[in-house]
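Removed: one protein chain of the complex. Kept in place: all other protein chains.
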Amino acid sequence: MSLLITAEQRMLQDGLEQLLTRHAPPDSGAELWHQLADELGVVGLCIPEEFGGAGGTFTDLAVVMEAMGRTLYPGPYLSSAVLAVHALLLSEDVAAQGDHLPNLARGRLLGTVIAEDLCEIDGRILATSNSGRVTLSGTASSVLDGLSADLLFVVAEDGEQQSLFSVDPSTAGTTRIPLTSLDLRRDAARVTFAEAPAQRIGPPGAAAEIVPRLRQIASLAIAAEQVGGASRCLDDACEYAKVRYQFGRPIGSFQAVKHACADMYQHVRSGHVAVRHAARCLDAGSPESPSAIAMAKVYCAEAYIACAAANLQIHGGMGFTWEENCHLHYRRARASAMWAGAPDRHRQWLADQLLAR
Amino acid sequence: MSLLITAEQRMLQDGLEQLLTRHAPPDSGAELWHQLADELGVVGLCIPEEFGGAGGTFTDLAVVMEAMGRTLYPGPYLSSAVLAVHALLLSEDVAAQGDHLPNLARGRLLGTVIAEDLCEIDGRILATSNSGRVTLSGTASSVLDGLSADLLFVVAEDGEQQSLFSVDPSTAGTTRIPLTSLDLRRDAARVTFAEAPAQRIGPPGAAAEIVPRLRQIASLAIAAEQVGGASRCLDDACEYAKVRYQFGRPIGSFQAVKHACADMYQHVRSGHVAVRHAARCLDAGSPESPSAIAMAKVYCAEAYIACAAANLQIHGGMGFTWEENCHLHYRRARASAMWAGAPDRHRQWLADQLLAR
Amino acid sequence: MPGLSERIERFFEELPPLLSGVEGMVARGKAYRKALCEAGLAGLDVPAGYGGGGYGPPAKALFAKLSRGRIPAEDDIFTIGLGMALPTLLEFAAEHLRRRYVEPALRGEEIWCQMYSEPGAGSDLAGLQTRALRTAGGWVLNGQKIWTSRAEIAQFAICLARTDVDAPKHKGITMFVVPMDQPGVTVRPIRQITGACEFNEVFLDDAVVPEDHVVGEVNGGWPVAVALMQNERSAIGSGGGRRPVPFEKLRDLVHDRGRAADPRVRGDLADCYIGQRLAELLSELEAESVDAGTPLGAETSLGKLWRSTNGRAAAALVGELAFATGTAWQTGDDREDWAYAVLDACALSLGGGTDEVQKNGIAEKVLGLPRDPYRTDKVPFRDLTVGTQRD
Partner (left out) sequence: MPGLSERIERFFEELPPLLSGVEGMVARGKAYRKALCEAGLAGLDVPAGYGGGGYGPPAKALFAKLSRGRIPAEDDIFTIGLGMALPTLLEFAAEHLRRRYVEPALRGEEIWCQMYSEPGAGSDLAGLQTRALRTAGGWVLNGQKIWTSRAEIAQFAICLARTDVDAPKHKGITMFVVPMDQPGVTVRPIRQITGACEFNEVFLDDAVVPEDHVVGEVNGGWPVAVALMQNERSAIGSGGGRRPVPFEKLRDLVHDRGRAADPRVRGDLADCYIGQRLAELLSELEAESVDAGTPLGAETSLGKLWRSTNGRAAAALVGELAFATGTAWQTGDDREDWAYAVLDACALSLGGGTDEVQKNGIAEKVLGLPRDPYRTDKVPFRDLTVGTQRD
């Protein structure tokens, strides 16, 4: 499969970026979400057509996430359209899929996932079965869009095993409080379950297979978002370097600025191809997938941090103000690097693959 | 104690550098060595006056090693005037000191040391006592100036303990072969002992105290040499950047070259102060010594590599030829970084100090 | 300086009751200054005729030593006035200005700020566009200044403005003393990426300056500014201003997050230590050089560069450790402070001259590398393109 983006993907990305740019925050709420769902069909991108989705590939998903990264999109795409959807798909629980996927595809239902590496589990979340009724108890923090989600997909300790459950957070037993996020464009909540009624999804013990696979998909999605963010930093830095004059010349004519921009370009192009490659490996079920994904996550996380910092530096003092977008990228770069496995963990996982004989 | 170099030290360093520059290789043999011993008195620098030395401090030693590093001095100073001398001093064996230090001070005797981290021990070196006669058996490689040394100070397994011995390599039982060195200005040999007659120096088990302390002194000396080498790389790069014209201007007027030189300057000044500080800690017997020395060895090793590489890059294609000195510095930087503990080992030792509570 | 040590000691012993009950940053700062002045300890190295102690630099050093850790934090509001504006007035201003302004500044009765940078003039300060026109009623200033700390509470500013647009950029700049309490001056805080507001923008709309409030010569403001900036750079390089997260806090974080056995974290921590310790040692060496009579050169830039490096390294380590389990928090969680530290570190390579400017300085002034052949020294200011040129 090709590393080149297709004409259709290019069109989708451009259209999406234009739409998201028009609806910049704080004007990016429910209306935009429904446009994404209904007009562009990207909310159901990963959902098979039989459930009302677009049946898109992982390379399609990467294309969408890049556009969202470029525009610092703050909505619940990652939590609902990626995590919740793929948790259901991986569960192979056809009944639950039939219940929820159509609503997720149409954007009428917002989901999110509570699992190791995708949020912070305080201690453990325990499932208790009592005469056929299952309840969950425990606490999770830094839950992506945990406050706005209509349905929580929760990995919990189920006897000796780990299973996947769904919890309706509006019922008694679940409390949610909003948190402050390092990434100002990403909502997070603390969710506490106290004997909260839950539905098991898939067979007991299914989470053992689901969690690592979901982390791979999450890593790919966030890596793509990071490349998008990095590419926007590059564009912003170049634009500023062309119009900002000091010492009688545009600062972009100074070699130090040129080389900083060239380094950013290298990061962006390399990150893009890393994501594209990881996505095609996932699409093809290639045995290279684990290393391709670890590589993408390590490289893109660090590339985004480097590009966000360079953009800030090229903007000079203005970059240090609240008014410029520089800090939003820097915050997101720092925050997203830690999500779904910090770079050094992915580096060690990659080394596991590389050194195996 | 001051971080500023004294007027006397400056004079010593300048005089030494001039002498070493006049006697550039291949013209740097026995005559130069005797000038260093007799005229400048630096061969006996670390030896107390009672044994015919100059009774110098570790800061004096750092001053000398910087000059030797600047001029890529190839002689047996490190092996004989630093390692052998300090092995004897640390042994507290007054008889052996009286036998050898005066000759070492006058440069009439060349010594070197065979011990873990200062050369490569193939397996182990075993001492065997038989009716009062001690012999050594075993092999060591990468032994500094092992071929030219008149006396070898060897750390060997002595029953359950490690002791220090001296071996006269001209007697039967010792064979030596020259090796190729990564550092073209530093001789090394492979030394094999087969029941070679040896003299014990200090009490049995003395090496346990001597070896770590000797490694500290070796680390300080090599760090100082590295700073000297780095400072010469800086000077050479700046000189070349001023006379080399491309695009109608000296290449030193390009910001990329300027910033590379500024980075080298930061390395050199910081390395210098690190060495100076480590030396004063050693002189004062400060509890900060272990961390100051580890810091100096980590920083200077990496600074020299960075400066040698930058010098090579600034010299362009010419830097890649055998004719320029660039590669001699690069080789020495790479080689000396690994000696007396690679940077990462010193980094971990430093972390041990810093994280202790 | 007989008895000076004892007077300083006594002053700090008697200080707490003097400040007790005084509330608010400005009030506490002023109360401290007033007490200091009454104890005869303000401006020890300022000539006695201007309200100072009339001692030399050793007295100042003695005070610095004995007062360490005992000066109330609120005295910071005078740092710019006393550290930057006052030496400039003493060195360059006419006698009537020194008589009028030095003593009230020392007594803490008047707070000062400095108005140098502009939105269009950062690294290239000499490209500043604020205009000063001489009129019958004095000078009239128009323009915009930025990064002005303390402007919100200051009564006076030293301020650079352009007085000749036909001259090359360095030759048409004048330094003024600007009264801040007037309709022509508007101060607006700048919100930084941390959310905090340390600095201000200042808008000058027909701000009026008395005819005789020029510091130095008309069109001769540039050398005055250069002298001042050298002080600023040295202050930042050797201790003043923003700092990276101190090593001790990083070490505690490593322990707290249970990472003290992780070899890579250990290595990164060691590197943070090395950078911070080397910066300290370089600053010790610099102080020794100054004591030994060597003038400060562009080498002070090294301290500044180390701060950038150390800030970046500390931010990377903090980012990795503090947010290892999650990047969102409830108010009061220590991650709130760590987030501030990570963001704040971004300023270290910008404020007080970017890293790029520092490196140019080292290359040209210390290493003697040739200047950029493209020069605008002789171009009349009106023909230069300056600032941000958006359509």
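Labels A, B and C are assigned to the chains in the order they are written; within every chain, residues are numbered from 1.
Criterion: a contact is a pair of C-beta atoms (placed from the backbone, for glycine too) under 8 Å apart; a residue touches a chain by one contact, two chains touch by 3 or more.
What you see is a predicted model; the values in this text were computed from it and never measured.
Listed by label, the shown chains that the missing chain touches in the whole complex are A, B, C.
The chain that is not drawn here is touched, among residues B:153, B:330 or B:349, by B:330.
Considering the full assembly, B:188 is the residue among B:3, B:82, B:149 or B:188 that touches the omitted chain. Of the listed residues B:4, B:24, B:109 or B:342, the one in contact with the hidden chain in the full complex is B:342.
If you put the hidden chain back, the residue from A:35, A:161, A:270 or A:286 that touches it is A:270. Touch with the hidden chain on the side of subunit C covers residues 262-264, 267, 372-374. What subunit A contributes to its contact with the hidden chain is residues 2-4, 234, 238, 241-242, 248-250, 252-253, 255, 257-259, 261-263, 265-266, 269-270, 273-274, 276-277, 291, 294-295, 298-299, 344, 347-348, 350-351, 354-355, 357. Seen from subunit B, the chain kept out of the figure touches residues 119-120, 141-142, 177, 179-183, 188-190, 240, 243-250, 254, 256-257, 309, 312-313, 316-323, 326-327, 330-331, 334-335, 337-339, 342, 344.
By our rule, only the chains that are shown with their structure count from here on.
One inter-chain figure worth recording: subunit A and subunit B are separated by 53 Å, centre to centre, where each centre is the mean of the chain's CA atoms. The distance from the centre of subunit B to the centre of subunit C, with each centre set as the mean of the Cα atoms, comes to 44 Å. Shown for subunit C are the residues that touch two or more other chains, namely 356, 359.
Those residues of subunit A in touch with two or more other chains are numbered 254, 256.
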